[in-house]
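Of the protein chains in this complex, all but one are displayed in their positions.
Each chain carries a letter (A, B and C) given by its place in the written order, and its residues are counted from 1.
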Amino acid sequence: MGKSATPGAGEELPAIRTGAEYIESLRGRKLRVFLLGEEVEEPVDHPIIRPSINAVAATYDLAANDPELASAMSPYTGERINRFLHVAESAEDLVMQNKMQRRLGQLTGTCFQRCVGMDALNALHSVTFDIDAANDTGYHARFKNFVAHMQRRGFVIGGAMTDVKGDRSKAPHEQDDPDLYVHVSKRDDEGVYIRGAKAHQTGCINSHWLIVMPTLRLGENDRDYAIVAALPVDAEGITYIYGRQSCDTRALEDGDIDAGNAQFSGQEAMVVFDDVFIPWEHVFMDGEVEFAAPLVERFTCYHRRSYVCKSGVGDALIGAAATIAEYNGVERASHIKDKLVEMAHLNETIYSTGISSSHEAEQMKSGVYICNDLLANVCKHHVTKIPYEIGRLAQDLAGGIMVTAPSQKDLEHPEIGELVRKYLKGKTDVSTEDRLRIVRLIENMTLGRNAVGYLTESMHGAGSPQAQRIQIARQMQLEKKKSLAKKLAGIDGGKNAEHD
Amino acid sequence: MGKSATPGAGEELPAIRTGAEYIESLRGRKLRVFLLGEEVEEPVDHPIIRPSINAVAATYDLAANDPELASAMSPYTGERINRFLHVAESAEDLVMQNKMQRRLGQLTGTCFQRCVGMDALNALHSVTFDIDAANDTGYHARFKNFVAHMQRRGFVIGGAMTDVKGDRSKAPHEQDDPDLYVHVSKRDDEGVYIRGAKAHQTGCINSHWLIVMPTLRLGENDRDYAIVAALPVDAEGITYIYGRQSCDTRALEDGDIDAGNAQFSGQEAMVVFDDVFIPWEHVFMDGEVEFAAPLVERFTCYHRRSYVCKSGVGDALIGAAATIAEYNGVERASHIKDKLVEMAHLNETIYSTGISSSHEAEQMKSGVYICNDLLANVCKHHVTKIPYEIGRLAQDLAGGIMVTAPSQKDLEHPEIGELVRKYLKGKTDVSTEDRLRIVRLIENMTLGRNAVGYLTESMHGAGSPQAQRIQIARQMQLEKKKSLAKKLAGIDGGKNAEHD
Amino acid sequence: MGKSATPGAGEELPAIRTGAEYIESLRGRKLRVFLLGEEVEEPVDHPIIRPSINAVAATYDLAANDPELASAMSPYTGERINRFLHVAESAEDLVMQNKMQRRLGQLTGTCFQRCVGMDALNALHSVTFDIDAANDTGYHARFKNFVAHMQRRGFVIGGAMTDVKGDRSKAPHEQDDPDLYVHVSKRDDEGVYIRGAKAHQTGCINSHWLIVMPTLRLGENDRDYAIVAALPVDAEGITYIYGRQSCDTRALEDGDIDAGNAQFSGQEAMVVFDDVFIPWEHVFMDGEVEFAAPLVERFTCYHRRSYVCKSGVGDALIGAAATIAEYNGVERASHIKDKLVEMAHLNETIYSTGISSSHEAEQMKSGVYICNDLLANVCKHHVTKIPYEIGRLAQDLAGGIMVTAPSQKDLEHPEIGELVRKYLKGKTDVSTEDRLRIVRLIENMTLGRNAVGYLTESMHGAGSPQAQRIQIARQMQLEKKKSLAKKLAGIDGGKNAEHD
Partner (left out) sequence: MGKSATPGAGEELPAIRTGAEYIESLRGRKLRVFLLGEEVEEPVDHPIIRPSINAVAATYDLAANDPELASAMSPYTGERINRFLHVAESAEDLVMQNKMQRRLGQLTGTCFQRCVGMDALNALHSVTFDIDAANDTGYHARFKNFVAHMQRRGFVIGGAMTDVKGDRSKAPHEQDDPDLYVHVSKRDDEGVYIRGAKAHQTGCINSHWLIVMPTLRLGENDRDYAIVAALPVDAEGITYIYGRQSCDTRALEDGDIDAGNAQFSGQEAMVVFDDVFIPWEHVFMDGEVEFAAPLVERFTCYHRRSYVCKSGVGDALIGAAATIAEYNGVERASHIKDKLVEMAHLNETIYSTGISSSHEAEQMKSGVYICNDLLANVCKHHVTKIPYEIGRLAQDLAGGIMVTAPSQKDLEHPEIGELVRKYLKGKTDVSTEDRLRIVRLIENMTLGRNAVGYLTESMHGAGSPQAQRIQIARQMQLEKKKSLAKKLAGIDGGKNAEHD
C-alpha cells in the first residue's frame, strides 16, 4: 500500500470495489510481520495468512453482489460505499449491519474482521462531537474528513483497542513498564508519537488503516494514554506478531480436506508500536481522559451487538451437522431432528437479541444512532455460551470419526487409500471424501482453526462474560423493578411505580 | 351487558374508556358461571373472580394514561381505540403491542387476558381475506364490520380456540363423542348453532364477546368443525366452569397479605356451548377446512410472540427478589447481585426475541402485518423455560420463610402477633409486615395463584413446547444451511449456497 | 405425651413400633400450637396437620415392613431399633440411610421429617466426644444415655437448629434483640433455661423430643448461645406457630381429589422458647463456642446428603408424569419419552451423589462414621436445581389442565358434573376422575402443598445454594489441582504434584 495509504497522496485513486481488487491492494506494503518465528515476505501469499484475507475479501464481494444488504449511500461522499464504512443514520442502518454480519458469517464460516472498524467509526462520531462540545476542540471535523477519505478509497479499517494490560490491578500510569498501555511518547508541531502494544488485534494485517483507542476508563494521571488516532498499517515503527491458532499449520499441508474450511479463516495478531508518528490531522482525542470511558462504553455497545455474526457462522455449522447426519443415514431419527431444532433455537436467540438491540436504537447529539446497551449486552452474553452448546451438539451429530479419521494423505495413498475409502464409506450415494470433508469442517469449527473465532473469540471478544454482567447490572433498572413489586405487594414504597 | 352486547342494539352506546367503566359494563349479564361447585350470582363481586377483572381493567386505564403506548388510531372508525382492538398496519404496530404487553405485565404481575382476542383479530383479517379470494365469499367485509363495532364500543374479545380434544390420536370427526371439538350442530337461514366445549379459556368470563375458532388442521370430513364465529358471552346456552388455581381460596380469607398479590390475577375457565345460536353476520368461516391450518398458524404466530408479557411479569418478580434481598440485608453479596443479573439477562431474552419477531414482520395481502414466525416460536419456546428459572432464583433469594411464614391472622393475633413481629423481623427499618408481604408476593408468583400464569400458562399457552419445536423445524431452512456447509467444505453440492 | 416423654418416667414403657402406635402416642400432649390464627385443640385431628403426621407414621410402618431397610441393631440397647435413631457404625449404615430415605420419599411424596433428628444424633456423637476430649467434660456419656432412652421408646426427635437470625450482618450477641438467636437466659443447679425462637422447624409438632443446637460459628462473646440440649416437645413455655403452605386449606375442603396428595404432607413451624427449663442431664454443650462450627459443619455434612430423599419424591413425580402421558394417549411420542428419560437422569444424579458421599465415609474418633463432605455438598447443590427442572418437565407433560381443571365439587355437582366428565375425558378406558387425580397430584408437587417440600425446602433446607458453594470451595483442593496442571504444562512449580 505504501504511499497510497496516506490520504494526501491517495485521494485521486478509485475505491476498492471487489474482493480481487482488495487482495491486490494489500500487495507490496512494507509490513514487518512475524509468524512462527519468521518474518513474512508477502502476507498475501502466505498460506496461513491468505484464508483470513479471503474472508475480508468476501465483504467486498457481498457489497458488489448484494448492494442493498452490504452497502449504503454516504452523506459525506454522496456515493454508494461499503456498509462497513457507513455511519448509522437510523435504527434501520444498525439492523442492516446485523443482517450483513449474519450473511457474511454464513458465507465464510469465520470472522471476517471488519466489525471493529465499523463499530469504532460509529462510536467516534458521537465521542468526537461530544469532546468538541465540552472543550471547543476540532476533532469532529477532522474525524469526518478521515471517514470521507476512507469511504472514497474503500479501505479496511482495523480498530485497535485492547492493550496488553500487564498487572490488571493497576492503572496504566501505575504499571512497572509504562508501555503496557499504548501512550503518547512525544508530541511536536507535526503530530504525536505513540508507543506500546495492542493484543488480540483482529484482522490488523489485513487492514489498510488502524484506529488506536484507549481500552478502559482513565484517570487524571493517565493523560498520555488518552489517545485516539488513525494511522496506515505500514507506518514506520510497527511490528506485527501473528497469533497461533489451533491447527494453523494444516494450511501448510498439501490438499484442502484436512483444513476443514480451506478458504476462510480469522486473524489475530499483536501490534507493537515503537514510537510511531501520527500527524495531528489524524488525532481524534489527545488527553481528554474523561471521554475514555464513554468511548469504550459506546464502542462495546455497538460491538457486543455485532456478535450477531456468530449466528451466521452457526448457520453453517448447523448445516454441517445436518449434512453429516444425512451422510450417516440417521437424519430421520427423532433425537437427531430434535438436536438440530435446539441448535436453531439457540442460534436464532443470538440473532434476535442483536436485532432487538439495533431496533431499539437512539439518536445521539452528533446525529449517529446507537443501539440499545442492555440488549447488546444480553446478545453478547448469549454469545459466550450458545456457540459452545451448538458446537457440542454438532460434535454429537458428527460422530467419533471427527477425531479419528485418517488424513487426506492416507485417503489418497496408493496402497491404503483404498482401505480408507472402503471402510469409511457411509450412505451409498455419498463418497468417503465428501463424508470426510464435512467432518473436517465440523472439526475446523469446534476444535480447529475457526473454533478460535466461533468459540474463544465469542467468549472474549468485545469483553469477557463478566464485563457483560457488570453492564447488565448497571442497565437493569433495579429500583424501578422494586417499585413494581412493592406496589403489587401492597407495600407503601411501591406507590409510584406506575408513574416511572 | 345483556342486550347491549349485540351489535345491532349497541351501536349508539359510547365506548368503554376506563377500568371503572369496564367493570361496570360487566355487571348484570346473565352468565351461567360455576365456581367450586356453586353457581356464581355476580362475577364482578366474587372475591375469587374480581382480581382477574381488575387485571383486564388495567388495560383500559393504561390506554387512558398512556395513549401512545396502549391505544391507536383506527382506520375503521377514525377514532382512537384501545390497542388490543387494533389491526396492525405496520411492523411498528406489532412492536408497540409488545411494549404494551410488557408494561401491563409489570403493572398487574399476572395475565391481563386480552392478547388472545387481539391476536385472533389480526389473524382473521388475513384469513377472511384469503378465503374470500379463493372462494368468492364475503367473510372479510363481515369481519371488518364486526371489528369496527367492537372498536366503537371498546369491548373485550376473548378468543376461543382450544378444544377439549378427547383422544389426541383421532381427528375431530373420528372421536367417540362428536362434541369433543366445537362444531356446527345445525344451520338455518338465520345462522348456525354450535356445540362442544373450549378448555383453558383465558379471561372468557371477563370478555364481552367471544370468537370461536378451530384448534387444529382439519380434513375433508371435519367440515362442520371448520367454524369461526363471534358471539356475546351471554348468549343463550353457554355454561362457564371456572378452573381451580393454586391458593385460589386465599382470596376468600380476610386480609390481603397472604394472597400475595391481592389485586390482580388471571382467569381460566371451560366454556360449554349447548347448541348456541350465531347469526350469519357473525360467521367468518363455515366449512372451509383448508383454511383451518392457516388460521391456527397465523394466530399462534402472533400469539407466541405475545408472551413478551411475561417479561413484564418477570420485571415485577425480579423486583420482588431484589426487595427481599434488601430487607434481609444481603443485597450487596456478590452471589445475590449475580443472581439478579442472571434473572434480568433471561428476562430480556424473552423481550428481545419477541421484539425481533415483531420487527421482522411482513405484510399480508389483506394489508395486515404479521410477525416473523420462526422468531415468534423462539420467543415462546424460551417462555416455556425462562420463567421457571427466574422463579427458582426468586425462591433462592426469598429464603425458606416463603414457605414457613405464619398467616396474616397469626401476625394480627392479639397474643401471638407480638411473637411473630418480634421473631420475623429482618433489617432494622423494615417492618415484619412488609417483609411478609414481599415473600407472599414471591410465593404468589412461583407457587401460588399467579404462578398459574407465570409458569404453567407460560408452558402451555399458545402451544406446548413441542409445538414450537415442530414449527422451528419447519422454519429453520435446513437445506439452505446444508448448502452453506457444503460450500465451505468444498463439496460440490454446496456450490449454489451463495445465490440462495 | 406429657410425663411419659421424660426419660426417668418413661423407661418402663415399650417402644413405639407402628404408625398407628405412633399416631396414638401424639394424642393428649399439652402443646400450644397456633395455626391460621387459632389455637389447635388436638393436632392429631386437625385436617391440615394430620397429613404431616401420616408421613412420619410411614417411617414406623416401613421399619416394621422392611426391617433390613429401615431398622438396625443398636449397640446401646441390644435391640432392633428404627434406623432414624441409629448412630452409624459403618459407611454401609450411611448408605442404608439413603436407601431408606429414597423409599420413604417414594411412599409419601413429601418430607417425612425425621432426617434432621437422625443427622443431629450422628453429628453430636462425635462433637460431644471431642468436647470431652478437649475439656474433660462429661457430655458424651450423657448424650449416649439420652440416645439409648430414645431408642428404647422409639421416639421421634426433631433437630432445632435454624435461628430466626434478625440482621444477618451481626453476630448473635450484637443483635438489637438478644433473643433473635436461642440462648441460655438463666442457669441454676437443676439445669438451664433457654429463650429465643427457631424458624423453619420441620416436623417439630410431630416429634416427641427436640434437640436445640446453635446455627452458626460462634465467637467468644456468644457464649450463652453455645447451647445444645434436648427437651420434650411439651415442655412448659414452648409455643408453636404453624407455617402456611401453598394450598394448605384444601385439606379443609370436602373430598380428597383437589388436595392432590390427601394423605401426606410436610410440616414447618416456628418454635418459640420462653425461658424453657432443661435439666443438666439433657445438656450436651454449654458455652463451648469453639465447637459450634464443627457441630454445624458435621450436621450439614450428614444432612445435605440426606436430601437423597428428594430422589424418592422425584420417583413419584416422574411416575405421575408418565401416568398423565398415558392417560392423554401420548406416551409413545418420542419427545414425551425423552422428557421422562431426562427426568430420570436428573433424579438418579441426586441419588448417586448422595450414595457416593455416604460410601466415601470416614470414621471419627468417637467411632461414628461421617459421610464425605465435598460430595454431600455436591448432592445438596444438585437438589437446589434438579427438582425444579423435574417439576418443570412434569408440568410440560401434565398439560394446561393442571391449572384450569374445575374442582372436585364441580365434578360431583348434580348438574354440571356430567359436563365435566363428558368434556375432560382423555383416553377411552380412563375415567375423568382418575385423570383429574393425577393432574392434581402434579399440581400438589409442583405448585401446591408438597411443592413446599419438593422445591422450596430443596432450595433452602440444610443450607441455601450459596452455603454449598462456599463449602465446595473449601473442599475442592485447588492447590493440588494447580500442581497437577503445572506439572503437565512443564512449569517448575508443578513438579511435586505426583506425590501429593
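Note that a contact is a pair of C-beta atoms (placed from the backbone, for glycine too) under 8 Å apart; a residue touches a chain by one contact, two chains touch by 3 or more.
The structure presented is a predicted model; accordingly, all values stated were derived computationally and were not measured.
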| item | value |
| --- | --- |
| Neighbouring shown chains of the undisplayed chain, as defined at the top | A, B, C |
| From A:36, A:73 or A:293, residue that would touch the chain that is not displayed | A:36 |
| Touching the absent chain when the full complex is considered, from A:23, A:148, A:180 or A:344 | A:180 |
| Touch residues of chain A, complete complex, unshown partner | 34, 36-38, 162, 164, 166-169, 176-177, 179-180, 197, 199-200, 239, 241-247, 249-250, 258, 268-270, 272, 328-330, 333, 335, 384-385, 388-389, 391-392, 395-396, 399-410, 412-413, 416, 419-420, 422-428, 443, 447-448, 451-452, 455-457, 459-461, 464-466, 469 |
| Missing-partner contacts on chain B, residue numbers | 334-335, 338 |
| For chain C, residues in touch with the removed chain | 65, 95, 106-109, 256-257, 260-264, 315-320, 322-323, 326, 337-338, 340-341, 344-345, 348-349, 351-353, 355-357, 359-360, 374-375, 378-379, 381-382, 434, 437-438, 440-441, 469, 472-473, 476, 478, 480-486, 488-491, 497-498 |
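Basically, only the chains that are shown with their structure count from here on.
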| item | value |
| --- | --- |
| Inter-chain centre distance, chain B versus chain C - centres from mean C-alpha coordinates, in Å | 39 |
| Residues within chain A bordering two or more other chains | 338 |
